[in-house]
Structure formats: structure tokens, C-alpha cells
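Input: one structure, supplied below.
A single protein chain has been omitted; all remaining protein chains appear in their positions.
Labels for the chains are A and B, by order of writing; each one numbers its residues from 1.
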Amino acid sequence: MQCKLVPSICSYCGTGCGLLFEVIDGKINSTLPMKTHPVNEGKLCIKGWNLHEHINSFMRLKHPLVKTFGRFIKTDWDEALQVTADRFKEIVAKHGPDSVGMLVSAKITNEENYLAQKFARAVIGTNNVDHCARL
Amino acid sequence: MAGLAAAFGSGAMTNSIADIEDAGCIFVIGSNTTACHPLIARRIFRAKEKGAKLIVADPRNIQLSRFADVAVQHRLGSDVALLNGMMHLIIRNGWQDKDYIAQRTEDYEALEKLLQSYTPEKVKAITGVDPADLENMTELYATHPPASLLYAMGITQHTTGVDNVKSCCNVAMLCGYVGVHGGGVNPLRGQNNVQGACDMGGLPNVYTGYQPVADAEAREKFSTAWGTELPDSPGLTITDMIPAMLEGKLKGLYVIGENPKLSDPDWNHLNHALKELDFLVVQELFLSETAQVADVVLPAASVAEKDGTFTNSERRCMRIHKAIEPVGNALPDWQIIARLSTAMGYQMDYASPEEIFDEMTALTPKSYAGMTYERLGLDGLQWPCPDGQHPGTPYLHKDQFTRGKGKFHAVEYKDPAELPDKEYPYFLTTGRMFAHFHTGTMTRISPHLDVEQTTGYVTINPQDAGSLDIKEGDVLILSSRRGQMEAPAKISGSVEPGTLFLPIHFGENPTNVLTNAEAFDPLAKIPEFKVSAVNIEKLAS
Partner (left out) sequence: MNDRVKRWLEDGTVDLFLGYKMIMGHPLPHCFVKEKIEEVNDLIIGPARYSLEKIATHIAAVKPDIKIGLLARDCNQRALNVLYIWNQLNPENVRTVNVNCCPSNLKEHGDCSYLEHEAAGSFKRQVGIDNNLQPENIEGYGQSQRLSRWMYEFQKCIKCYGCRNICPVCFCQECSLEHRELVGTGALPPEIPIFHLVRAVHMAGRCIDCGLCEDACPVDIPLRLLYQKVNEIVSDVFDYKTGTGDSQSPFNILGDTVTLEPKPIQLAKTAN
């Protein structure tokens, strides 16, 4: 039996409420507001209180998928990443780096956004980087 | 954010969330705060209960309106006229802060000249707001310092989005409310890390900390740090990418944690564009509408399955901690990107997100340089935080604007791109409801959220419902120049007669079949989600 309360930040709106994930045996059992957090002072909205539900959803993607003849086939990381890398390299070689676009995300972390734009600029070689803040 | 940056030099919430409680007056425009930012609404209620005045301007009658000293329902898309009308009255009554204007701002004269014509009568003709209400709200705003102005996508999602934001900045500077505790111009961010995505250079024209890609010195710095040549011309925005796909110029697209198929304007247009791509990769938690049409789908780890940081609306960079292992074979986005990069021949070896964070802060001198995971702790730090001793910045522009002087913009009112006409006689606006989030990929599979609202709907005023013989729950066909969709009717006085409201969360009732992808702000490239013209009929039973 392992039980821990892990501090985190809500990933719904831009308020950034502090919360705790109640983890029992490797599964998040509930979400609690962090009492002493400067943003939300121990309160949450309906979305925050239920943050764990989308994480635990059976609908989560669990394997890389590659579409073959119009249907998704489960695959492993090496293959999915190799296919992706090959296709991108092919497009860049044929049409130039600006024929590739990248949509980074207002949902992933700063570190991941940094890496994503670095990928577009340094690896692909394009400034076609945007995200959906406009939407 | 272009409007804020043009006026102040920094595109972020000027003040802190906790600050709102100390405002003398709170002016909420284009934000349904209790539904979309509930824990910010909390601060508004607390301020109000302590004696602050509350002004609400929203085309809908929202929960906050009930608590307002003055609540106006101005016509959709008429924000600039309303704000200009307020400024006209401020100047007429001599309520402007003359010293502040003289010492801290520039280009005031052009604005003053433009405002002369925005008389309450003219403003009423455009906005529908009664001159007495306009006078009241103006007096409350101008005479209860400091006033905090809050806005959300009701201001930005217009063809005149940048103009709207500039007008918000104008009115706040006119009264000297920018750069003070409890005041400011405060955009509330819709997604948890919009601020961070922008700060990290998730934009076509800038690297981290808004360092321009066109600036040779900045480019040189990043080029050295990353060990490769970098492109010098700004790239395409999301709004420009769609036509580029249709024209066959954009062949490959890598989408991370986004569902543009539901969030972009004009679904049909985008649908078509995505089909033109040679290759689409989607990295997601779920098989979203966009992921379904991808060539490769990469399963990403959720917020609880990784370490890292988010930056909230008030520029506070905060840590998230890994609580559980990723489900199945899912991987954190940073690992996926690093592995893909390595597979493409550019080696990326990071042992942890902290290593990435440290690389980023070293390249982002003005805003993030003073941050480390250790310093962030659980409270986080608000940028700018330029060095290791800096305590972070609760409010911006204290003695000086980021750009030096605050810049007034003389902004003329412009009609929305589309107004109701004979063929499409209703105003349509879109937005969110309290239990769901964005395109619903996260909330609709959450049992306690889904129970609140399981289907899409369209809100219609009782008067319109009466004249069309529509009863609660009747299915309506909504059509615009772009397409048509169906949704059950919800009859409510929260919208004015002649106006309809659609929530954006429901893929089977895709709002953006109706909205206009051609109409967007020329500078910020934000589509006009908030105003379009539609027709309705009842589905024959």
C-alpha cells in the first residue's frame, strides 16, 4: 500500500490553481485544493476538483498509432518515431523546411513548449510555429 | 496580446490575481468570469463585498451582472465604441489623470481629438447602451481608484480584437490605473499555459521571452546555443497555415495537444485543408477530432504523469510534479520531442525537464533568468525575474512602462465583419459553459463534468422563441454563409432578442461550422468567433 499527496497545478484554465493529487497504489483517487496556495487559497472550481477524471479515463491513448491504408495500427515508439522522422525529412528535402508547420500547445509545460519550438526552428528549420491562444 | 504589447510593451496581465481584491472598482468586459475563471471571480466577489464597485459589460446577462453596480449588455462587437464613449465622458468631466498622462504616456492628443465625436448619443446608436448607464459606469470607473479592468476572449475574438485591447489600455491609462497595485489591464487566459506557450516562443515571430527571430543578435545567440543555422523570417500563424495547406504550400503539420479541428473557425474549411496535407502528426491524450484524421498519433502523458512548469495568467511560473506513471506506453511530450529530434539526426539528450528549464532560462535573460526549480518551490515566481535574487514582479509598469512610455492609440470603431441582414437575421456569439473546457476532449469524458451538460445547445431569448414557436429542447437548424448545424434550444433571458449563444465544447454540434475563418484580426490573426450572422429554423418533427 502506497499513499501520497502530490502537489501540482490545475491544467484547465489560465488561473493556475494549486492542488494535490491523492495517489493510492499508483492511481489518482481524487484531487484536493492546496490550502496554502497563493492563487486559490484552498478552493477549486468544478473542473479542478475533477481534474483526475480525464487522467484516469479509459479513453486515454496508450499506444502510438500509425495509419496504414486508412486504418490506425497500434505500434511501438521506435517505429512511430521513425515513420514520423522519415516523412518529415522527405517533405523538407522535397519542398523545403517552410512546407512544415508546428502547432505547439497551451496545454503542455514550458519545458515542452521550449523544446517544441526548438524542434521546429533548429531541427526542421522553420519559424512556422504557433499555438491556439488565438482560438 | 498584440494590443497590450503595442500600448505597454508587454503582452500579459499587468497585475496579480490577488491584487483584484484591493481594487476600488472592477470593470469586467467580455469575460464570463464565474464560468470560465471561477477562482478569479472569487476575487471579484471578495472585492465587491469589501466595498469595491463592479461594472459588467457583456452582450449576455451573466452571473456577475447580478452583482454589478452597473451592468450593460452592449451590442456584439461594439466594444471600441463603448470604451471610446467612456473616455469621452472622462475627458468631458475632467476625470483623467493629467499628471500621469503628461509624465508617463505619449500620443494622447490624437486620442483626445478622436474622442470628441463619441458622444453618448452616438455611442447609444452603435452599442445600444443607454446614456445614463454610460455616465454611471464611467463615473464609477474614473472616480474609484484604483480600478482593475478584466477581459477575456469576449474582447479578443473579434476582427477588431487588437483595437478592443488597445481601447482597454487607453481607458486604464487615461485614469492612471496602470502600474499601481489593485489596478491594471488584465487579460484572463483561457488555457492553463497560454502565457507559457507564448513566453517560450510558441509564436512564428519570436524566440523565448519575445526575442524576435528577425533580430540578428537574438538569432545569433540561439543559433550558437542550438548549434545550427536558424531561419530569419517570421513564419506562418495558425490562421495563415490553413490557406497555405489549401494552396499546397504547407505539406506537413505537427500538432501537439491541440484540437484545431474543433477550435478553429470554419470547420468545413479546415477539414478540407487537413485533407490536403501530405503528413499530419498529432500528439494527444485522446483520439480527438483532429487526431482521427492524422497519419501518426503519438500518445502523450497527462499533467499528473510528468514534471515541469506552467505559467499562469498573472505570469506566475509554477511547478507540476509527477504523481503517477504514464498510462500504457504514453510518454511525456518532452521525451517524445527529444526522441523524434534524435531520430531526425539532431541529438537531444535531456535527463529531466529541469535540464530543459535551465537551458531555457539561460537564453531568456529579462523574464525567466532568475528562476530555478528550487527557487520556484510551490508558490512559483512571477516574471520578470531577471536574476537569482529577484523576488518576482506582482505588477508590471510600476515606475515606467516596459516600452518606456505608455502609448495611447486613437482607435475608431469598426463594424464586425458580418452583421445580421435579411437572409441571416440573428447575431450568433460563442463561448464556454462552467463545467466544460475548450473542445471538451478532457471534460466530456469526466463523469462529474459531463453530468452537468451532456449535449450542445443554443441559447435563444424567450421573445424570439415565442415568435418562432420554439419550445425548450426543440431542435433548431442554424445556418450561416459557411454551413449549417443543429442544436436543441435552451430558452433564456441571458441573451438579448436577436442574439443566439452557442457553447464551443461539443463536437457533434460543431459551432465553427458557422463561424467565419475569413474574418480575423489583421494583426493578431485571432478569428472572429464572437460575432457572426445566422438564420434559424425549427427542425420539422
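Some observations on this one:
Here, contacts are C-beta pairs under 8 Å (C-beta built on N, C-alpha and C of every residue); 3 or more make two chains touch, one makes a residue touch a chain.
Here the structure is a predicted model, which means the values were calculated and not measured.
Seen in the complete assembly, the chain not on display touches A, B.
In the complete assembly, the contact with the undisplayed chain comes from B:D379, out of B:E112, B:E135, B:D358 or B:D379.
Touch with the chain omitted from the figure is made, among A:C10, A:M34 or A:I108, by A:M34.
Touch with the chain omitted from the figure is made, among B:E452, B:E486 or B:E537, by B:E452. Although one chain is not drawn, its touching partners on chain A can still be listed: residues 1-5, 7, 20, 22, 24-25, 29-30, 32-37, 40, 42-46, 48-49.
The missing chain lies against chain B, touching residues 34-35, 38-39, 41-42, 45-46, 48-51, 63, 66-67, 377-379, 433-435, 448, 451-453.
Quick note on the criterion: only the chains that are shown with their structure count from here on.
Each chain gets one centre point, the mean of its Cα atoms, and the points for chain A and chain B are 20 Å apart. Taken together, the chain A residues at the contact with chain B in this complex read 4, 6-18, 21, 23, 26-28, 34, 37-40, 43-55, 57, 59-67, 72, 76-77, 80-85, 87-89, 91-92, 94-95, 97-123, 125-135.
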